[in-house]
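Every protein chain except one is present and positioned as in the full complex.
Chain lettering (A and B) follows the sequence in which the chains are written, and residue indices restart at 1 in each chain.
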Amino acid sequence: MSSFAIIVRGAPYTSQASLSAYRFANAVLESGHSVYRLFFYQDGVYNASAQIVPPQDEMHLPKAWQQLIATHELDAVVCVASALKRGVVDDKEAARYELACGSVLPGFVISGLGQLVDATITADRVVTFSP
Amino acid sequence: MANLKSDKVVFMSSTSPWSPSDPSACMDSLLTFAVFDIPATLVLHGEGVLQVVKNQNGSILGLKTLAKTFGALGLYGIDEVMVEARALQHYGLSMHDLLDAADMETADQPLRFTSITPAQLASLIADSKAVFNF
Partner (left out) sequence: MTLHTWNKARTSHPSFELCRTSMAPGDALLLLEDGVYSALELAFVQLLQGSEQDSAYPCYALAADLAARGISAKIPNSVNVVDYMDFVALCLQHDRVVNWA
């Protein structure tokens, strides 16, 4: 069994990156391999947003990610620097910066680039999905 | 099989210094790997070579100047940046057109820029654990 670090750099719906990454993550798991970490970077942090309303006839990607993460207990990291500047904040950050509210779906963890370093060194393969 | 145990990483960057997110995302990641002592090489290709043209001044537009961040690379143990030969040629640039000590606000040895060919890039890639392309 091999482990994969999957990096997602695109927002849901504004490019196909996140959808490809989602399908790839599913295929990794179905193949009997593991997802060491999902790392959402730059616009990829929008996949963790609880505030996205998808187009009516399309799958709800953020919720699909949330479901996948919950079902397989995946480590899903959202890069803090990318998240803050895009308004994707958890309750703690919202309180700290006195913002209206937190907006991250459960299961996603806001953390730093150190998690990307760890994932790169530890996982057997690193695959990036970019807009 | 080559280098399954390699810990080296390569960062490639191909966007102009004025593009919104990619250049600084690349730099932030690169520096984080350097902080964790993972050997990381930066390769500027395509429009990315424009990131290191000398005399840039974003303040004219009220913008930050990415070129200034290259001065910090030395502090993180990165003293060389690879620049794609073909891209330099495309833009009519020579090594003399690239950042010097004055641009990087450092009294120490300025960053060394080294031209890289596709074959050399292939070797760099083959020698690495992972490659990031911004």
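In this section, a residue touches a chain if its C-beta (ideal position, glycine included) is under 8 Å from a C-beta of that chain, and two chains touch if they have at least 3 such contacts.
Just so we're clear, the structure is a prediction, and the values are computed from it rather than from any experiment.
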Of B:V52, B:L66 or B:L121, the one touching the omitted chain in the full complex: B:L121
Which of B:C26, B:A40 or B:A87 contacts the chain that the document leaves out: B:A87
Subunit A, residues in touch with the chain not shown (by the definition above): 2, 4, 15-17, 20, 23-24, 26-28, 30-31, 33, 124-130
Subunit B residues that touch the omitted chain in the full complex: 1-4, 14, 45-47, 84, 86-87, 90, 118-119, 121-122, 125-126, 128-131, 133
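Throughout what follows, only the chains that are shown with their structure count from here on.
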For the subunit B and subunit A complex, residues of the former touching the latter: 7, 9, 21-22, 25, 28-29, 32-33, 36, 38, 129-130, 132-133
Subunit B-touching residues of subunit A, taken from the complex the two chains share: 7, 41-43, 81-82, 112-114, 116-117, 120-121, 126, 128, 130
